[in-house]
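Worksheet for the structure shown next.
With one protein chain withheld, the remaining protein chains of the complex are depicted in position.
A and B are the chain letters, set down in written order, and residue numbers restart from 1 in every chain.
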Amino acid sequence: MVPRPWRVLGRRQETRDTFTLELEPVGGGDMRFGPGQFNMLYVFGVGEVPISISGDPARPACLVHTVRAVGSVTAAVCRLRRGDVLGVRGPFGHGWPVAEAAGEDVVIVAGGIGLAPLRPALYHLLAAREKYGRVVLLYGARTPQDLLYAREIERWRGRFDLDVQVTVDAATGGWRGNVGVVTTLIPGARFDPPHAVALICGPEVMMRFTIRELQARGVGPARMFISMERNMQCALGFCGHCQFGPAFVCRDGPVFRFDRIQGMFGVREI
Amino acid sequence: MLRVSGRPRLEAVPVPRERGPDPRSDGGPIEAGVKPGYIDHRSVCMSGPSLQPGDRVAVGRDMLQRLFDALRGAGYRLVGPTFRDRAVVLEEIASAGDLPAGWGDEQDGGVYRLRQRGDGALFGGAAGPQSWKKFLHVPARRLWRARRGPSGITVEEEGGDAPRFAFIGVRACDLHAIAIQDRVFLQGTYADPAYRARREQAFLVAVNCGQAGGTCFCVSMGTGPKATSGFDLALTEIADGAHRFVVEVGTARGAEVMREVPHRPAQAEDLAEADAVVARAAGQMGRAMEASGLRDLLVTNPEHPRWEQVAARCLTCGNCTMVCPTCFCTTVEEVSDLGGESAERWQRWDSCFTMDFSYLHGGSVRASARSRYRQWMTHKLATWIDQFGTSGCVGCGRCITWCPVGIDITEEVRAIRGGAPGGAGDGEVKDDAHA
Partner (left out) sequence: MHTLEPILAEHPFLKGLRPAQLQVLVGCASNVRLDAGQYVFREGEEANRFYILRAGRVALEVFVPGRGPVVIETVGEGDVLGWSWLFPPYQWHFDARALDLTRAIALDGDCLRRKCEEDHDLGYELLKRFAQVIMHRLQATRLQLLDVYGHAPAR
């Protein structure tokens, strides 16, 4: 499976080291994907890297990826400019259970860049808002400058059918919002635990503590979904790098129902 | 903690701790000493009633070359055991004369030594350092070529004709290993077209083992020493007395090739001797692995103190993964020209023993040798079953023989099964303060 060329239509700087790219297929076409799925992005002469899709599943002709420059390939992706071409393979993996969550409250807990793979889920929920109960977004970042999609979050906060709570670990000048880790938002969040589905993405430590708080609220492990991150090279289940116990994160994940991986989740270095 | 810098030399044959005699020093593996076959081929009608899968016939030692010729005639490149670097390796062979006639081997943890058998057996050793995966799941392969042009990037998938191999002397353990890699590469969500192209064309001539190695444990894994499926032809070599082979036909393709090879129906005496050959190998297993309940045992013991103990010996060199006939992990490399006009994507064998294997931005998920050994063994024997419906171990013993410090997977299983040798929890400090 070889990459298809996509051209950079737009590039927005989200934070100091994170950029959002909008891509259009060279020669037309589109990419249908489910919220939570990912692509392999290929930069000519540099390499490939797995990046979750962060755009709107209802707009398959415009592919959106939010990328944080943490290594050579991600840095090269972030350096791309309007008009540049990169290769895309995908979409891969199993995403968020947005269809299964119909009729339920949905609690989205995101940490840092973990909001990127959750944004398509939120788009989906808002597009079919009447199918869901309460929808809550709890988002934590390091500082106010590290918040993704700041303007969009402001718009979401203005909606009556969406409860958005944002918190930062460290406040900086002029921040009037919450200060504290994202887990502190959980006890006060408005949802009905036995009828809620939680979608969680962030650093593994953050997800661990989030799961504990949600459990304390009475959300069962079969109602929590987390998106795992592992080294991935092929995205096809062949290269072996993304193994997480019996699971291949690329193929069986990246989104897992928590009760199915509960036994491994606490095991160190697995 | 040891760190592997760079990747292991993937194609290299690991050098054993002890070396055997140079087989070439006494004139090399020539066909000297071959007894004339007792089969009178003038009485054999080659165009007799066609053979069916399951049929067993007998051919003389000297007819092996006819089989090779038939395979070549059918367009196959022959690959079989031959000498290199004081080991029996798998390479392209020109004739039956390239086979290591008269040579066997001694194997133990970290030990591989060739020895003269005292007969003319062509397949007298146990499994050597290499397996057939190097021909089906090749150590290095170009995935695609990319070119920078005026209108962006064009990517060209690697295609081309796959070689048509006839594998000569596939042991039962390796037949199972091939079947396991078939599940990995052909029977999942995606199929690997490069593997498929090579695999579908390969002609498999199995050999039932007549001699088990010191690290063999196929009997306990239920994978040998007799080839029961997955071959086109299966040979049993009878090197005592009249040197001959009993050939079992596995497929119509195998039967087709046998039309070119003078043979006669196997007689009761041939079959009895062939059975005795296999029974002898089955009785010689150097190791045994208690396989029942292994999945649950390992999956429920990620914190067993034994992992720490084995990690203290393990060099994380990755030899076990290179010689393992089922290990399939790969990495990719981007190779570009200096002008930046073209780039190539290469896939290479990788090992879960390297630090880079689990690298995520910031660090490796499995930074300790303990976690990497645990990953390899737990995957091989336990989670492999969840993934592919079969164990990833075929009992070939290569990982034991080629481990530079002689770590023995069967012994590690015994230790974990047996509880906690050396005191469970000794020295374990738990820091689980809750406040």
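Definition applied: a residue touches a chain if its C-beta (ideal position, glycine included) is under 8 Å from a C-beta of that chain, and two chains touch if they have at least 3 such contacts.
Bear in mind that the values here come from a model prediction, so they are computed numbers and not experimental data.
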Option from A:178, A:215 or A:262 whose C-beta touches the chain left out: A:178
Of A:28, A:83, A:158 or A:187, the one touching the omitted chain in the full complex: A:187
Sole residue of A:141, A:200 or A:239 that reaches the chain not shown, by the stated touch rule: A:141
Absent chain, residues of subunit A that touch it: 70, 111-113, 140-142, 146, 167, 169-171, 173, 175-181, 183-184, 187-188, 202-203, 205-206, 209
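Assume only the chains that are shown with their structure count from here on.
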Footprint of subunit B on subunit A - complex, ascending: 1-5, 7, 26, 42, 44-48, 70-71, 74, 85-87, 229-231, 233-234, 236-241, 243, 245-246, 248, 251, 263, 267-270
In the complex with subunit A, residue positions of subunit B that touch it: 143-144, 146, 148, 151-157, 184-185, 188-190, 192, 299, 302-303, 328-332, 334, 336, 340, 343, 345, 347, 350, 352, 357-362, 365-368, 370-371, 375, 379, 383, 386-387
